[in-house]
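Got a structure for you, written out below as C-alpha cells; questions coming shortly.
The complex is shown incomplete by one protein chain, all other protein chains being positioned as in the whole.
== chain A ==
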Amino acid sequence: MIASFIMAFVVGGLICVIGQLLMDVGKLTPAHTLSILVVTGAILSGFGLYEPLIDFAGAGATIPITSFGNSLAHGALAEAEKHGWIGVLTGMFEVTSSGISAAIVFGFIGALLFRSKGNID
C-alpha cells in the first residue's frame, strides 16, 4: 500500500516534470503542453503501453491528463475491435465519459455557486 503511494507520487510527479520542461525549455503555452501530453497518451495507448503503466503506477498514471488521451484511444480501439470502422467513432467516449461529464456538471454547479472576483482563473 505504501509502495503504491510512492509509485503514484513519483510517476505522477515525473509526468508533471515533462509538462514543466515543455513549458520552460520548449517555451510552449500551457494549452500546447497539455495537447501534446494528451496526444502522447493516445499514441501510448495505441501501442498498448499505457495500461501497463496504470497497473504499475495507479493514480500516478490515471490522474495526469495523458490518461485522458489513453481512455479516448482505449475506448475507440475496444469498439473498433468489436464493430470495425464505425466503432472508432462510437467507442471514443465509452471509457472517458466520466471526466468530461464531471467537468461539465461541476463547471455548471460551480457557476451557480461561485462568483468571479478576478481570482478564479
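Everything that follows uses one rule, which is that a residue touches a chain if its C-beta (ideal position, glycine included) is under 8 Å from a C-beta of that chain, and two chains touch if they have at least 3 such contacts; residues count from 1.
The rule we apply is simple: contacts and distances are computed from a predicted model.
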* **The complex's invisible chain, by UniProt name, from "Stage V sporulation protein AC", "NADP oxidoreductase", "YfiR family protein" or "ATP synthase gamma chain"** => "Stage V sporulation protein AC"
* Can you list, in ascending order, the chain A residues touching the missing chain? => 1, 4-5, 8-17, 19-25, 30-31, 33-35, 37-39, 41-43, 45-46, 51, 54-55, 58-60, 62-69, 71-73, 75-77, 80-81, 84-85, 88-89, 91-92, 95-96, 98-104, 106-111, 113-117, 119-121
